[in-house]
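Single-structure report; data block below.
Every protein chain but one is kept in place in this view of the complex.
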Amino acid sequence: MTSALLSVRDLRASYPGPAGPVQVVHGVDLDLARGEKLALVGESGSGKSVTARAILRLDTDATLSGRVELDGADLLTLPPRRMRAVRGARIGLVFQDPLAALNPVMTIGWQITQPLVIRGVPKKAARRRGVELLARLGVRDAERRFDDYPHQFSGGMRQRVVIAIAVIADPDLLIADEPTTSLDVRVQARVLELLHELTDERDMAVLLITHDLGIVAGFADRAVVMRHGRAVETGPVDDIYRSPRHEYTRALLAAVPRIGGDHTRPLVTIKEGGQ
Amino acid sequence: MTRRIMAVDRIALAVAALMVALAVVGPLLAPHDPYAVDLADALQGPSAAHWFGTDVNGRDVLSRILYGAQVTLPATVIVIAAATLIGTLVGTVAALGGKALDEVLMRITDIGLSLPSIILALGLAAALGSGLRSAVVALALTWWPGYARLVRTLVREVKDAEYVDAARTLGVSRARLVFRHILPNALNSLYVQTTLDVSAVMLVISGLSFVGVGAQVPSAEWGAMIAAAANNLTNGWWAVAFPGLAIMLTAVAFNLVGDWLRVRNDPTIREGVR
Partner (left out) sequence: MGRFLLRRLVTSVVVLAGLAVVTFLMTQVLPGDPARAAAGRNATAEQVAEVRVRLGLDQSLPDQFTGYLGRLLHGDLGTSVFTQRPVLDDVAAMLPASVELVLAAMAINIAVAVPLGVYAAYRRGRAADVAARLITLLGAAVPVFWLGLMLQLVFAAQLRLLPLTGQLAFGQEVPKITGMISLDALLSGNWAAFGDALLHLVLPAVTLAAAFVAVVARTVRSSVITTLDSDYITLARSTGASELRVVVRHGLRNALVPASTILGMQLGWMLGSTVLVEAIFGRTGIGAYAVTAVLQNDLYAVIGTVLVIGVVFVVMNVLVDLVQLWLNPRLRQAGSRERRPEIAVRA
């Protein structure tokens, strides 16, 4: 493991509720090295998305505490202007539901090039890079489709657009929040594979958020298991598969559909599993 | 914020109730005869004897406003009642009467909804001859399409509900089904819209009176009072200002009550978007 890229310590998040603030994340620790792939696993409602948005300070109504260090600088205390420089350019975020995440009244090209345009890249150059990226992500006829609107794409294609927005400014870290959950089963594996290849090529670290331990195996090196807003288990994916220490992790593993029920060897191997 | 708005709602409810009460007992409270002309006492500013001053004919403005509530508010209620009745009839028939009838009735309501009601009412009132009665009839005839649309939507929602199906399978007669099962449930929330419409209708009625097609000259209708006092705006502003404030206060109160009913009626808008 090289130097730490992201280091999260005792992250807590609360939101205003009808009867005072409600805490939903109760102290999460994470470490991510440059180029590393880490999975954040937990059942729905365990606070994974809140953690992701807290790292980027995206919720204007959330109260955050703890430390979120990116290359040693604490993001939680960064002034807004410098925080904006982190978003998109240092850390990219892929959303769960690509239909909701894309602006219905703007062309996908406009949306993909925004992270570059707001950083002063000329429109032409931004467009060229956007088209290239989209083509790399397997969108056929990328040049022509660049001026289409989100509703003209299928779910899988929309998610490629969302991924393009997240990576176009070449961040060091990509947070992918359930990137395949809302997709058709047939395209899930393909999208995951693309994510893997793309981030390998660009030497990007990935924080893959999922409730499905089954997709973690071929993708991530280490995993953090979350429950009720707390990290309950951390370790190499293989160890977690072979000898889960926490009872909750065992329950999660039991929920993974697999042939044979052998927990010692991950059956869903992304690279081979293909389309 | 929430608490502040709830306090506002309570005040609004109180003011709306007060205005309705005034419409009933106002004349008993009036310190003077609202029609007593006293030219020697004309255009006196607000004083202990005349809290809201006197108009160009020396009539007490406060007394006229109190009497005026008995003109404006009942006229508003009649318009809304009549429009609700027509709208409910048309909307129910459209919702239950089959596709062709629905299409025809909805195109007719389109026509009504696609014109500014003040203009349509002005034309109708002119055709019927000036007078408060014409204004009320004209406005009722232009106001119902909104209710027809609403009732149609509500009835369509209810008619396929489980309890209606249950009643249907029990062999309940069609008339009973409509009047005992469908309508009471569908119209449950109609009162919210009618309350919200009180201020709008009141504004149009007073507007029609102001331009001269509604209530006529000696009447203490609020819009007509403003029209009569407008010529002496600079030397008798109080005769313009106070009737207008009466309209505004009543309208604000009914709008707040309507908003409150709407929120109470629809739990989904209690938080956030309002």
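Labels A and B are assigned to the chains in the order they are written; within every chain, residues are numbered from 1.
Everything that follows uses one rule, which is that a contact is a pair of C-beta atoms (placed from the backbone, for glycine too) under 8 Å apart; a residue touches a chain by one contact, two chains touch by 3 or more.
None of these values were measured; they are calculated from a predicted model.
Contact with the omitted chain, checked across A:V22, A:A73, A:A100 or A:A125, is made by A:A100.
In the complete complex, the hidden chain is touched by one of A:A169, A:L213, A:M226 or A:I240, namely A:A169. The residue from B:A30, B:A140, B:V164 or B:I247 that touches the chain not shown here is B:I247.
Of the listed positions B:V20, B:A42, B:A82 or B:I108, the one in contact with the omitted chain in the full complex is B:I108.
Contact with the chain that does not appear here is found for just one residue of B:H32, B:H50, B:R149 or B:H181, B:R149. Remark: the residues of chain B touching the chain excluded from display are 1, 4-5, 107-108, 110-111, 114-120, 122-130, 146, 149-150, 193, 199-200, 203, 206-207, 210-213, 223, 226-227, 230, 233-234, 237, 240-241, 243-244, 247-248, 251-252, 255-256, 272-274. Mapped onto chain A, the footprint of the missing chain covers residues 53, 56, 58, 84-89, 92-93, 95, 97, 100-106, 114-115, 118-119, 149, 151-152, 162, 165-166, 169.
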